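Here is the structure we will look at, set down as structure tokens.
All protein chains but one are shown at their positions in the complex.
And now, subunit A:
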Amino acid sequence: MTLDTVKHAAETPDTDQPWAELGLKQEEYERVREILGRRPTGAELAMYSVMWSEHCSYKSSKVHLRQFGEKAPETDALLVGIGENAGVVDVGNGFAVTFKVESHNHPSYVEPYQGAATGVGGIVRDIIAMGARPVAVVDPLRMGAADHPDTKRVLPGVVAGIGGYGNCLGLPNIGGEVVFDACYQGNPLVNAGAIGVMRHEDIHLAKASGAGNKVIMYGARTGGDGIGGASILASETFDDSKPSKRPAVQVGDPFQEKLLIECTLEAFAEKLVVGIQDLGAAGISCATSELASNGSGGMRVELDDVPLRDSTLSPEEILMSESQERMCAVVEPAKVDRFLEICEKWDVTATVIGEVTDGDRLEIYWHGEKIVDVDPRTVAHEGPVYERPYARPEWQDALQGDDAAKLARPANGDELREQVLKLVAHPNQASKSWITSQYDHFVQGNTVLASPEDSGMIRIDEESGLGVAIATDGNGRFAKLDPYHGAQLALAESYRNVAATGAKPLAVSDCLNFGSPEDPAVMWQFAEAIRGLADGCQQLGTPVTGGNVSLYNQTGEAAIHPTPVVAVLGVIDDVARRTPVAFAEEGQLLYVLGDTRDELSGSAWAQVIHDHLGGLPPKVDLERERLLAEILISASRDGMIDAAHDLSDGGLVQALVESCLKGGKGARVVIPEGQDPFVTLFSESAGRAVVSVPRSEELRFTDMCGARGLPATRIGVVDGDTLDVQGQFSIALSDLRRAHEDTIPGIFA
């Protein structure tokens, strides 16, 4: 077999190349030929095909994602914005926090354990690559119907994979969600988020600069896992005799990643690193082209020097391999020895594979011959951009017209009681502790709040008590009814959840999960959701710092509900002032903050009781969200409330049940005059929370709400061991606990 060198490619312009099998469109292949002025070598073709894929190039989403930059609110908090491995936010006292949410949807359906595990691994490497110590992870999950047999395969595997990897890394898992819906049956969503902390001066970027600086690969050896398309290239074009079908899902080694974290942080601490990039999708192709493209010069790489665990790999496969737990650092020559020493201390394999050059080309050599000679920007940043056609689907009007108002409502207290028990026992509304108890939430000794609190909270400075909070939310049902407002409701809920724990929302990361961009209806959902999110972030003053787009979550014609998952990061001056959800003190007064309207379309009640989805989602009022957040933060800081819980899916009654069970205390609730008990309990109007106020603080608290113009309605008192809605029904906490806590283990244990 002849090595397809640059020289050979120039001499054989008419060779057939498997561009279609690698996923390139004809015009994209021709564009590559035009850029290079010749046909690409096999290695170049592999690089372009994977870097120009939807996953790496954002070619369908780019034109819409621009809005996050164009509509970015004025803020001093953002230290690094969109485009780097993860955004970085100033949280005060010289500390900076980096965070991001990503998807690992498709691999997790194919192989739930490894797919989910490597999802954690990937997002954590993004955090390390910014110079930060990872301090927590969160995992928003969306699964098919809970009672579907395949969900029993996917969910337990995903949960074990997240736990198996994250627990072994020593990262507390502090939040996330688990939602079941038949629309995710063939396309479960496994999103993973991580937070890291550093000092301002420690921020690092993926940038190769300084001619003569060395490029060091360190971490796991490169194997044949996850090479997907490259194996097609290797087997069909070059050598039909070798086995080509290797696993497309990578296998994770969390122990290796833990060593990678410690050794990287030690190298950062000694200021040995000029630029750094993790190896994720598209492996060495991506890392070298991005480092070179972001830097000032070119790069020369000796592919023979990459440590392999399978010596039969072809150069194309080495370039494409997605073996996990690998990083690439750019280091000044004088510091290389010390860098390698630190790697050796941690038993991490490290090898110089190339250097930064004066030129502007990325050149890769194999056995002394040049097999890649490209302008790295054309690979990494100048891929195709599509303005895909989009159109509001014809069925949207009919869907929105099918309002929940027509659904039969409970007629009396007995029926209300029955529906409350049914609601809190539904897999979506039930306790997820069977899942979260498989995750370590104590490690590192800084966890202040973890699931099922409204947001996870981590102390980052022992001296001052400075902490950060993170919540992730998304409601695919609302987004299906109205993608623009659905995305804003996800943002509003996440923002509210952060504020409910007493933290001030600062910035946003998102994971945008949608169907196929080639379907104009899906593309419309996508465009609308981004427009809604960008407008919402602008209004709330919380910039989008980065995130991830996952498209093609679709089986045949059936796309998932459009599911923008929004993570909001907040900061709290002193974690001692945090507000938990638990009602812990008998006699405290319960207030609902905000306005409750008759808004049941798309609600958990409509789903659980009537299996119905139609109408318009609850009204969005972001100014109200901001006011509510300010009140919740002030009340936390000044000790006016002892508990707070946001009202979202399942409405007031869901929040009451959760807060009562968490604190082991009941509540006596009086439906306010003139209000409908059903609407009061089940409506999902946005911009609301329930709070528990010590009697001594009542006047101060209600005065503050009054002065600021936030409606605060007294609805009851923490009391006894039942949830008692006067004149309607009463349920013993023990019955509620059984209903709420037995469902998930009943299905999956």
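Here is the rule we go by: a residue touches a chain if its C-beta (ideal position, glycine included) is under 8 Å from a C-beta of that chain, and two chains touch if they have at least 3 such contacts; residues count from 1.
In this text, contacts and distances are computed from a predicted model.
Taken from the listed names "Anti-sigma factor antagonist", "Carbohydrate ABC transporter permease", "Ion-translocating oxidoreductase complex subunit A" or "Phosphoribosylformylglycinamidine synthase subunit PurQ", the protein name that UniProt assigns to the chain not shown is "Phosphoribosylformylglycinamidine synthase subunit PurQ".
When you scan A:Leu259, A:Val581 or A:Ala635 for touch with the missing chain, the hit is A:Leu259.
Touch with the chain omitted from the figure is made, among A:Ile35, A:Cys168 or A:Leu421, by A:Cys168. The residue touching the chain not shown here, chosen from A:Ala208, A:Ala380, A:Val575 or A:Val657, is A:Val575.
Across the entire complex, the residue among A:Phe180, A:Phe268, A:Phe339 or A:Tyr439 in touch with the chain not shown is A:Tyr439.
Looking at subunit A, the residues touching the absent chain are 160, 163-164, 167-170, 253-256, 258-259, 345-347, 436-448, 459, 462, 575-576, 578, 749.
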